[in-house]
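All protein chains of the complex are present and in place, except for one that has been dropped.
Entry: chain A
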Amino acid sequence: MDVLNALVLFLNFVMIPATAYGAQLALGALGVTLIYAVLRFSNFAHGDMMAFGTMLVVLVTWGLQSLGVSLGPLPTALLALPIGILGTIVLALVTDASVYRFYRSKRSEPVIFVIASVGVMFVYNALTRFVIGTDDQRFEDGARFVVKVGDFRKWSGLDEGLAIRTSQLITVVVMILTVAFVFWFLQKTRTGKAMRAYSDNEDLALLSGISPERVVRITWILAAALAVIAGTLYGLDKSFRPFTYFQLLLPIFAAAIVGGIGHPLGAVAGGFVVAYSEVMVTYAYKGVLTYLLPEAWRPEGLVQMLGTDYKFAVSFIILVVVLLIRPTGIFRGRTI
């Protein structure tokens, strides 16, 4: 019984939240990695693109709520998501046409693009804060739980309860659908193959029938859509605050690099690696150990390796270690 209780405790506070968080990071990292593979730079504005898109979703959600539109048990945000995606695609394409295209035509070094993306990041950031402010915004509605703690206790007869929030389940389902779509797109469609070709060898792609501008456009469309989906899922799961999204940049890049930057499968794997590490390292194991260990050995402290305030240190350490030991990541990066 104690073992089961420990397991449920662990599932409830580590596995379930980390899986949802991992799915969000995976989608974010997938966007970063696609941009890197095709446009060859690390897009520092990705976090703030997520924030901008999520802001649109929040605004549209509020609008729908005030009109009395709802999806029943599902969050209204799902209905607002396509509009947020469209708006963000427009933003990404306008940015590309007004900033990055100029440097592409000059065949600038990747570092120039990175610096330009930092500038873009500040602009997006200011735009978002100008419209919605810097505060926390909640926009989750519908049924809060799929599995409630009380119901689970009654059903299982255990002391510990297990809860699965609607937002967590939706996160995982949406992530699986999105990733499946992106992979199908890259593997099977002519456009997807053109993206992979462009990523493999830009010079050759330029000297064949592949239209570079079209490939770039499709890449931004995919990246923007992924950013808004990731941002909205994160916002539903936690809450929406522009600054948090800027901070997400670190775990997202850690995820993309752990997996092998430029490698879509790697980005997904990396998202989960980072999320599980972060949550496991910052979780206080006192409860779990109390169930598992004999009375005399029970810990008095929290048995927490790192305070949650330092959770970003985990991504940072992962990033540094990977870059030192295996810079190409789990999967060899730089191909899609």
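Assume a residue touches a chain if its C-beta (ideal position, glycine included) is under 8 Å from a C-beta of that chain, and two chains touch if they have at least 3 such contacts; residues count from 1.
Simple rule for what comes next: contacts and distances are computed from a predicted model.
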{"item": "Protein name (UniProt record) of the chain left out of view, among \"Branched-chain amino acid transport system ATP-binding protein\", \"Carbon monoxide dehydrogenase medium subunit\", \"ABC transporter\" or \"ChsH2 rubredoxin-like zinc ribbon domain-containing protein\"", "value": "\"Branched-chain amino acid transport system ATP-binding protein\""}
{"item": "Selected from A:7, A:115, A:197 or A:330 as touching the chain missing from the view", "value": "A:197"}
{"item": "Which of A:101, A:138, A:154 or A:214 contacts the chain that the document leaves out", "value": "A:214"}
{"item": "Contacts of chain A with the absent chain, listed as residue ranges", "value": "189-191, 193-194, 196-197, 200-201, 203-212, 214, 218, 335-336"}
